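For this depiction, one protein chain was excluded, whereas all remaining protein chains were kept in their positions.
Labels for the chains are A, B and C, by order of writing; each one numbers its residues from 1.
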Amino acid sequence: MSAQFLYGGAGILLFALGLWSLLVHEALLRKLIAINIAGGGVFHVFIAIAYRGDTAPPDPVPHALVLTGIVVAVSATALVLALHRRLEQAEEPAADAEVLSESASASSAAPPPRTPAERTPGTPHPETPHG
Amino acid sequence: MKRDLALLLGILLALLAALLLWALHATLALEPGPRLAELASARLEQTGVSNPVTAVLLNYRAYDTLLELAVLLAALLGIWSLGPAPAGYQRSGPALAALVDWIVPLAILAGGYMLWVGGHAPGGAFQAGALLGAAGVILRLSGEPSAGLPGEPAQRWLVVLGAGVFALVGGGLLASGFGFLTYPPGQAKWLILLIESAATVAIGVTLTAAYVGGRPGSGTAHNGTGQSRTVQR
Amino acid sequence: MTLIPWLLVAAWVWPLLLAWPVAGQGGSWRASSATDGSVTAAVSSTVPITVPSKAHWRGFLTILGPLPALLAALLLPVGTRLELPWLFLGTALELDPVGQVYLLFTALLWLIASVYSAFSLRTAEHAGRFGALFLLAMAGNLWLIVGQDLFSFYAGFAMMGLASYGLVIHDATPSALRAGKVYLVMALLGEVSLFAALVIIAQQTGSTEPSPDDLTQLTALPIALVLFGLGVKAGLVPLHLWLPLAHPAAPVPASAVLSGTMIKVALLGWLRFLPVGTQALPEWGGLLAAGGLLTLFYALPVGLVQADPKAILAYSSVSKMGLLMLVLGLVLMEPALAPVGVAGIALYAASHALAKGGLFLGVGLRKQAALQPALVQPLVLGGLLFLALALVGAPFTSGAVAKYAVKPVIEAADWPWVAAAVAVSTVGTTLLMGRFLWVSAGTRTHSAPGYLWPGIAWALLIALVALFPFVLGKATSWATNSVAVPLGVVLATLVALAAWRNPDWLKPLIGLIPPGDLIVLSRPVGALVKAFGGWLWRPIGQLAARIAGFAIDRYERVCNEPPGDVERGLRAWSVAGALWIGILALLVVALLSGEPLLDNGEASSDQGGIQADSGRQAEAIANEESSPD
Partner (left out) sequence: MADLLILPVLVPLLGGLLATALPVRSALVGTLAALATSLSGLSITLLVWLHGDLGTVLGGWGVPLGIGLSADGLSAALLAMASLVALAISIYAGSYFAGSAQARHFWPLWLLLWSALNGVFLAADLFNLYVMLELLGLSAAALGALTGKREAIAANLRYLLVGLLGSLTYLLGVALLYTAYGTLDIGLLGERLGPTPIAATALALMVSGLALKTALFPLHFWLPPAHANAPAPVSAALSALVVKASFYLILRLWTELFAPITDIGAATLLGLLGAGAVLWGSWRALRAQRLKLLAAYSTVAQIGYLFLFFPLLASLPPGTARDDLFAACVLMALTHGFAKAGFFLAAGLVQQKAGHDRISELGGVAQRMPATTFSIALAGSALVGLPPSGSFIGKWVLMRGAFETGQWWWLPVTVLGTLLAAAYVFRVLSRAFGLEPTPLQFVTNARTEIPALLLAFASVALLGLAAGPVWAVLGFGAAPA
């Protein structure tokens, strides 16, 4: 019981910490990591409740739910990263996100994607080239 | 100011965490009610697999797993819709190349093992697919622009393979009177293996393609100027 | 035979159906789709698009619009009823006695106005749009008369009111657009308060088709809302502001129905939704009567100084509505008068609708009918003179009969001076009509082709007005107003003679008060009040500014954003997050502290959904048992 509560409680603390970081920090990658931490916290809780004492085998259902949840989290993370990279590629800063671009019939004004080498230094990115 | 807000948020979240901890504590202190665990292990014999987690994933709650494959696909489609993939990386040096030549087949082999072992021990399609995806990532990092993926048409078929086989098996069972994803007695093992194999390939390809990060096809390996961009009418 | 009651449906559905083909007439809407219709089709600018010969016939469909309603009014016996349980949440159509009178004069006036509009507007731009909106307003007007329930009344009322907005601004002149704006704002205010009133009536009486006895349960709020909501439509001073602006701004046939039939529905609504004849409402009745008197006398002098004949007619409508409100108010004070009063109001409304509609159409004819043969314009003026006499209620006219019908109510009033006041108002109305004829006689005509049939229809209307006293009135009623009207005529003649002798005599008065009186006068008054208030309330204003400044400053400090855009502040993650967690916390607190609404036992009988779930449960368990073993 107490070990179970410690593990699940740690999950709840992770959830709260992730939430705090998500809401307070501006940088998108920090937000993304934060939301993954919060998600990890929720998965912790699921793992904790699968425990049914030292003798009985654990409940497989929460385990399966966590597996499903992880895949969902991975998918969402991938999409957020792709959107983020696309946003970085767009040159001009938006004065206001509410302002629609002038013409729907004109072709997209997105500039060609920058090569990785042009990326501003210091921005963490999963595809930072090596070698 | 910003710091005040952060502090306020911190206090609010601390209160929330305290509340949740109390709720969790109170819940755990309760007499554990009837759980699914007993039922799941009681029926394990009939599921066609002996690993309870795999039984939940591919038999009891197979519908969730099917949709999860759809989620993965939706993410990839979203990535593809954002434009062509960026250029790859420069070729790796000879030492790394040699290492890659070892690691990638090993990862694929390990993936195959993971898939097979999932039937009775921890493992399964997702773990296997993740290993395949890792092999693709390593290939891409070592300078292979396509990350070992085939051309666009084949790639498109491969990424829908998992959910496709899954849904077709489900629909076929529905059409033959068993009900959606209700495996007929005795057939479950093979059907699950079929679905898992297809899912493994699809997950591996999807993860790799998501890592490549853009639409496949002609535009993969150059600087991105002459590609067809998304054009709205 | 069973088909006959369906005339009540056809009365308002038929104009709705016609709106579709009529909308397609005119060059502007259809000229292009002749090509493949894929993307665009340009009509060369050299082709005059105002003469779309092919689509002509559609314009004449408007004339067919009011026919079923007219048939229903003439053929159906009073009390014919048709239930439509599937419409809205249950609707009933019925022809009650007052409704029959209303349906008759409404359909007649719409018919004649349709003839006028079909012939006069067919080559104008946007004739299709005008025709469709005209039919929509017609459908709404007829629907609210035959519909007996709150839904039908409100639906018809809103459809009529909003379609009329399009009619008012049809000419798209700056003054029409301004009139339209005033009209729209006031009409929407009226409609929303009427809606609230009807909802409360439904709630308090427990019925969407309340009988007069049900209505005795009403509290003050719905009565006040009904009086306000319909008061806007009726032109109750000071809610009349839109009326003298909108009626002259609209094209002639639209003015005719606006002034003739549409403002009368307010009285119908009051008769239906106030406890007329079942409960004495001395305060509300007194209020309405006083408002009616104010309206009656306020509009006369303001109307006298107008320069536009249509504005004069609009003020005359306001004044006449004041008289009807006075009568209704007296009936509300003394329920015993209800049978006489209600019939009198219906008769008076009919008489005024036909006469006023005829006058508006006559103004149009005066402006546009042919100059040749030479007899035409004098005939038009003669017709106007006759209609004006009918409007003031000269002996042997429809107005006299109508006046006679409401007389018992006025004479029985607790206030003995009311009768005298009404007589004075009759003199005033006579003067107003004299002024109208004077202005009409001086109108410059711009002859246009195509006014033969409108003229014939107008002549028919005059014939109907002329027959009115002899068909509907007793011989004793013919001589009503035999003192007041001649007195007014004499006075008017004296004024006219004086003005003729010395044309500059009255000049300073004309145009002294612009149409829309209060709304125009309110501007300098508003500026004055503002200046005075600014001086008086400066210290308070400073305090308020300081508080606001402090709040903005705090806000700015919290959100680190410019103060202008709250929305942008909300969009910051930390602000939104704090709000979200705050809401979450409040929810938890509320749920934990609150008394659960239902204990478990009751909850399962809650709503059916849970039962459904347990039904599903049973099925699921059965499923489980049959699962492969």
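FYI, contacts are C-beta pairs under 8 Å (C-beta built on N, C-alpha and C of every residue); 3 or more make two chains touch, one makes a residue touch a chain.
Here the structure is a predicted model, which is why all the values come from computation and not from measurement.
*Asks:* If the full complex is used, which shown chains touch the chain that is missing here?
*Replies:* Spelled out, the missing chain touches these shown chains: A, B, C.
*Asks:* Using the touch definition up top, pick the residue from C:Leu17, C:Leu162 or C:Leu460 that touches the left-out chain.
*Replies:* C:Leu162
*Asks:* Could you pull out which residues of subunit C are in touch with the chain that's been left out?
*Replies:* Interface with the chain not displayed, on the subunit C side: 28-29, 31-33, 37-45, 49, 85-90, 125-126, 151, 154-155, 158-159, 162, 165-166, 169-172, 177, 180-181, 184, 188-189, 192-193, 195-196, 199-200, 202-204, 206-208, 567, 570-571, 576, 579-580, 583-584, 586-588, 590-600, 602-603, 605-610, 612-617, 619-621, 623-625, 627-628.
*Asks:* Touching the missing chain, which residues of subunit B?
*Replies:* Interface residues of subunit B facing the absent chain: 19-20, 23-24, 26-28, 30, 32-36, 39-40, 43, 59-64, 66-68, 70-71, 73-75, 77-78, 80-83, 156-157, 159-160, 163-164, 167-168, 170-171, 174, 178-183, 228-233.
*Asks:* List every residue of subunit A that touches the chain not included in the displayed model.
*Replies:* Given the touch definition above, subunit A has residues 15, 19, 22, 28, 31-32, 35, 38-39, 42, 45-46, 49, 61-62, 65, 68-69, 72, 75-76, 79-80, 83-84, 86-87, 90, 92, 94, 97-106, 108-110 touching the missing chain.
The rule is simple: only the chains that are shown with their structure count from here on.
*Asks:* In terms of C-beta pairs in contact, which of A-C and B-C ranks higher?
*Replies:* Higher C-beta contact count between the two pairs: B-C.
*Asks:* What whole-number Å value describes the gap between the mean CA coordinates of subunit A and subunit B?
*Replies:* 16
*Asks:* Once you find the CA centre of subunit A and the CA centre of subunit C, what distance in Å lies between them?
*Replies:* Distance between chain centres, rounded to whole Å: 59 Å.
*Asks:* Going by the contact rule already set, what residues in subunit C reach two or more other chains?
*Replies:* Residues 574, 577-578, 581.
*Asks:* Which residues does subunit A have that touch at least 2 chains other than itself?
*Replies:* Residues 19, 23-24.
*Asks:* Along subunit B, where are the residues that touch subunit C in the complex?
*Replies:* By the definition above, subunit B touches subunit C via 1-2, 4-6, 8-9, 12-13, 15-16, 19, 46, 182-185.
*Asks:* Applying the document's contact rule, which stretches of subunit A touch subunit B when the two form their complex?
*Replies:* Touching subunit B from subunit A are residues 1, 4-5, 8-9, 12-13, 15-16, 19-20, 23-24, 45, 49, 52, 56-61, 63-65, 67-68, 70-72, 74-76, 78-79, 81-83, 85-86, 104-105, 107-108, 110, 112-113, 115-116, 126-127, 129-131.
*Asks:* Considering only the defined contacts, which subunit B positions touch subunit A in the complex?
*Replies:* On the subunit B side, the touching residues are 5-6, 9-10, 13-14, 16-17, 20-21, 24-25, 28-29, 32, 35-37, 40-41, 52-53, 55-57, 60-61, 64-65, 68, 71-72, 74-76, 78-79, 82-84, 86-87, 89-90, 92-93, 96, 126, 141, 207, 210-211, 213-214, 223-225, 227, 229-233.
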